[in-house]
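With one protein chain held back, the other chains of the complex are shown just where they sit.
So, chain A:
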Amino acid sequence: MDKAISFNQVTHTYQANTPYAQNALDNISLEIPTNSFTAIIGHTGSGKSTLVQHINALLKPTQGSVTVYNRSITPTTTNKNLKELRRHVGMVFQFPEKQLFEETVIKDIMFGPKNYGMVDAEAEQAAIEAMKLVGLDKSFSEKSPFDLSGGQMRRVAIAGVLAMKPEVLILDEPTAGLDPRGHKEIMDLASYLHDHDHITIILVTHQMDDVVNYASEVVVMDKGKIVQTGTPAEVFADPKWVYRMQLNLPTSAEFAQQLIDAGVPIGQLPLTIDQLADRITELARKGENPDD
């Protein structure tokens, strides 16, 4: 597989050369393949957000280099001509509803595309498509974004990023503070964009259930270092290690672990609720015919 993004021995220090200096990333090397759905996990302050902000050059490495679609970002990269790079990489920040500012919803969504050179008609078309994607009715387009509910505002903000038609979409805790339904809708949207539009998705999250349900690759961070990469099954294989990283198991695995502790021979740890249900039915069937 191609790699969309690669980190080459990246170190990032905030406020370098002052008493406030803080090492946020420590010698990170990482490759994120095109069309992958990568989840980045780690406890608070492990450097996840710092890492993803390197991908569209909002932060530049203190040492090392980041390559995004053949464009390389090094400590000496200047702030000029980064627009082209940022057009490829859409970034949804934590609580993205904070970035809304225009008079109407449609204008706010058109803002990004217009900055990247689309003419009004094109931008409007892109905005209407993006609104449909995030499940906002057309009737919202002339409303003020500040009159909407929190969940709707977040959808407008996400639509504003999608309208730029990015090839890589970074979601930094996109579901924080949403109700269960809003949560599922946003995650399903990410999954749809990945499967249908072949967008590379990078998801920063604390929800282990989302990791096992949606992601194909997982990157685990701790104290500014990458401590593990692999599929969800590989990463969650060792529960003790997961707890040591101050992370949780997905709900199903947690439940299965308690069954194992109680003496039920589950075997390999099931990650999703479907896998757990399968394992339990299998065991129940064996119980009916102990001779099998």
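As a working rule, contacts are C-beta pairs under 8 Å (C-beta built on N, C-alpha and C of every residue); 3 or more make two chains touch, one makes a residue touch a chain; residues count from 1.
The definition used in the following text is that contacts and distances are computed from a predicted model.
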* Absent chain per UniProt: "Energy-coupling factor transporter transmembrane protein EcfT", "Na(+)/H(+) antiporter subunit C", "Fasciclin domain-containing protein" or "Tyrosinase cofactor"? -> "Energy-coupling factor transporter transmembrane protein EcfT"
* Asked: Which of A:H12, A:K48, A:R86 or A:K165 touches the chain that is not shown?
  -> A:R86
* Specify the residue from the set A:Q53, A:Q152 or A:T175 that touches the hidden chain. => A:Q53
* Structure fact -> The one of A:G112, A:G182, A:G224 or A:P270 in touch with the missing chain is A:G112
* Which listed residue (A:K98, A:R244 or A:R285) would be found touching the missing chain in the intact complex? -> A:K98
* Residue numbers in chain A that touch the chain omitted from display -> 15-20, 53, 56, 58, 79-80, 83, 86-87, 89-91, 93-94, 96, 98-101, 111-112, 115-116, 146, 160-161, 164
